[in-house]
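Below is one structure, written out as structure tokens; the observations come after it.
Only one protein chain is missing from this complex, and each of the others stays in its spot.
Each chain carries a letter (A, B and C) given by its place in the written order, and its residues are counted from 1.
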Amino acid sequence: MIDYSSTIDEIYEIILAEENIGKAAWYIPELANVNPDQFGVHLSCLDGQGYGIGDYKTKFSIQSISKVLSLSLAYKMLGDQIWERVGVEPSGNPFNSLIQLETDLGIPRNPLINGGAMVICDLLFSHLQKPIEDYLAFIRSICGNDTINYSAEIAASEKSVGYRNVALCNFIKSFGNIKNDPTAVLDFYFYMCSIEMTCEELSKTFLFLVHDGKMPTTQEEILTPSKSKRINAIMQTCGFYDESGEFSFRVGLPGKSGVGGGILALHPQKYCISVWSPKLNQKGNSYRGMKFLELFTTKTESSIF
Amino acid sequence: MIDYSSTIDEIYEIILAEENIGKAAWYIPELANVNPDQFGVHLSCLDGQGYGIGDYKTKFSIQSISKVLSLSLAYKMLGDQIWERVGVEPSGNPFNSLIQLETDLGIPRNPLINGGAMVICDLLFSHLQKPIEDYLAFIRSICGNDTINYSAEIAASEKSVGYRNVALCNFIKSFGNIKNDPTAVLDFYFYMCSIEMTCEELSKTFLFLVHDGKMPTTQEEILTPSKSKRINAIMQTCGFYDESGEFSFRVGLPGKSGVGGGILALHPQKYCISVWSPKLNQKGNSYRGMKFLELFTTKTESSIF
Amino acid sequence: MIDYSSTIDEIYEIILAEENIGKAAWYIPELANVNPDQFGVHLSCLDGQGYGIGDYKTKFSIQSISKVLSLSLAYKMLGDQIWERVGVEPSGNPFNSLIQLETDLGIPRNPLINGGAMVICDLLFSHLQKPIEDYLAFIRSICGNDTINYSAEIAASEKSVGYRNVALCNFIKSFGNIKNDPTAVLDFYFYMCSIEMTCEELSKTFLFLVHDGKMPTTQEEILTPSKSKRINAIMQTCGFYDESGEFSFRVGLPGKSGVGGGILALHPQKYCISVWSPKLNQKGNSYRGMKFLELFTTKTESSIF
Partner (left out) sequence: MIDYSSTIDEIYEIILAEENIGKAAWYIPELANVNPDQFGVHLSCLDGQGYGIGDYKTKFSIQSISKVLSLSLAYKMLGDQIWERVGVEPSGNPFNSLIQLETDLGIPRNPLINGGAMVICDLLFSHLQKPIEDYLAFIRSICGNDTINYSAEIAASEKSVGYRNVALCNFIKSFGNIKNDPTAVLDFYFYMCSIEMTCEELSKTFLFLVHDGKMPTTQEEILTPSKSKRINAIMQTCGFYDESGEFSFRVGLPGKSGVGGGILALHPQKYCISVWSPKLNQKGNSYRGMKFLELFTTKTESSIF
């Protein structure tokens, strides 16, 4: 294992000593109740070793980070036909913007913004027998952990206030790019986002994207090397909504954030790292998470650039 | 040297045998006159070795690829203050779109779209004694080649039809984000874009970004490692206008295209590759260039992801 | 009565002889079933006289024309406070566009586009005991006709395909500018649009706006003169979506169109005229209706300008 443990300790202390700015996702009741000062980090390597600090064994809602996994499953099952329904371009707009959909006639810019993730959910909904069960089984298998689960409370909580997402899904449906009933697709979408993991579980789950699509433990192929690289490329350009360029500029790794305060980032062939701290900056990304990862790739000189 | 020469030969033959689709930049009279079937490729490595095929010793107008060099010079001279005047986010829009400037109050999304490059030109214009001469001297020094030059004909040709660019520059000026006279800034901008190089010269010139900011021959530092990585990150997310995501997805390297039909891409710590073929796809990027590089990173498995 | 009957006959014949271009509202199943060649006209004067030709005694779905009546009721009941929730500016965009709502933070541009009419429905929903019954009672009273009714089939038909409207209503709700449950507001909205009238009933119903807000028969005040004039002003600038300027330019009267193929126009102090022909032009307004009214005000020189 590359020994980054002392660097992780050092940066963790620096950030813990600084003011924790921002606001946890206030608009989703269940997320607003989370203690906003929790802070965990975990790094996993291909050889199975790992290192964690702080609240890295506490479950949190991974939210949009889950979109990379639903994309992976759809790409694995359906191949390049998925790109007829969703693009691979950064949007230059907030995560839930409807503006571009109107000019783009219902084709979301990429699968990591809300609209794009709904199209992916719609694809899975059409091709999975039991979408909610089957998606969970997929995640459990790549994480190698049967305790991973949804939070029905968080799914319900998001649904209760998710007017913008209802708008998005029905808007795409009006262009014909959602094939199933929007209410059913949204139910699956809210479930998909409600997956809970610890930092440790999260960084282990994504190791297949560090390893050219193969599970590092069993060498089982989840995705071909080409598909795995392409998902990393999409995370690089689109993983942080309208802060994707900034993350690429400051951190220099493919990654994905969630409004639960988690960030996942990875260095192909090297490692996967997760940070969790609920307070979000103005773009909706974890304040401490962004800061931690910028310091981490700077000090370890491990940006991919 | 990593031996990619046979792969380059092989791909060159494949592409040469296929139809050459698209249209050379018809709207700039001098560029429209170039023989559109020319096709050259050159790869340069850190150890000084290189390999070229086709028209790799023919000069062509590097156009927007030059924006990476003007950005490098401004970043070197002025440091992070340049980011107060221009962003680092992909635009999600064509290269010369004015829409976002209106909502973003005159701050271009990134320095590789036209508006952003004009702001960089304005910064250089304020801080260089003789902008046109000094910029050329900078390029000659990093290329180690005193024959590199502007094409006054192409600069004049672009100026004669550059109404959209006049609009862009005056629009930014109206927000106060161009400090000098727009006509003078535009003159410098058109000169900056008119630099001519061969594929060979181009791939050598950019080796400093492969080598953490240092010239591979003299080890002289052009940019700090951090600045060098950040310019690569901007190329990754913003180098191909509204096809940046697609390039990242298909090719997986930081790069930059120009309407002259050139594309420059690089793999940090490994190599720099340039392709030139004047016919452009609908997004304004070289049709054969995009295709060549997709095949190249696929066959050599050398995407950064 | 001003004698326009021979002019109406003459224009009716001219238009009947010409090709009937366009397409009836295909996207609402129940409307798509209407015989598209029906064509009726009716003019009503303040003195109670009237003149009709063609299918002027056939019921049709008045659709968005109903929005002027729901606006009138809300303005009557709640006064100028309604303008805190909706604007009075033309939108410059199609009837169901979501773009402006995003930049305008959920305040629709005017009460005659879909989003604005939903906000009016929401206001009525909050202030009427039984919104659906009470709105119908209001229309029956100003029309002086107890047979006016909704079409439950058309309301259900629109609801079954109204994804764009579901999107609009939930989008406005996400900004907090819908106070009630979006599903309940939409139900009321679809009912409100499903009112059926004949040309004769329609032109009689709107006479109060010709008569400074008073019923011409009983002199009962529905709206104050100032409010009546202001509703006419809004019809003038906003009554035809992104063809409002064109209607104002060609016809020169305040008016309102519906996707059922009806158009209502009026000349303050003079007359009220309705035309019905189901085939719509590309902007969603009755092809023959627009043409009839242009010829009518040209021949009678009765534009308000």
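In this section, contacts are C-beta pairs under 8 Å (C-beta built on N, C-alpha and C of every residue); 3 or more make two chains touch, one makes a residue touch a chain.
Note that this is a predicted model, so its numbers are computed, not measured.
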item	value
Contact list for the unshown chain, restricted to visible chains	B, C
Hidden-chain contact residue, picked from the options C:S44, C:S70, C:N170 or C:S244	C:S244
Listed residues C:D3, C:E89, C:D146 or C:E220, member touching the removed chain	C:E89
Residue in contact with the excluded chain [from C:G50, C:G252 or C:G284]	C:G252
Touching residues (missing chain, whole complex) on chain B	97-99, 102, 163-164, 166-171, 173-174, 182
Touching residues on chain C - with respect to the absent chain	87-93, 100, 109-110, 225-226, 228-230, 232-234, 236-238, 242-246, 248-250, 252, 254, 268, 298, 301, 303-305
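Going forward, only the chains that are shown with their structure count from here on.
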item	value
If a chain touches chain A and chain C alike, it appears here	none
Geometric centre distance via CA averages, chain C-chain A, whole Å	47
Rounded Å distance, chain A centre to chain B centre (Cα mean)	32
Whole-Å separation of chain centres (CA-atom averages), chain B against chain C	55
Chain B: positions in contact with at least two other chains	none
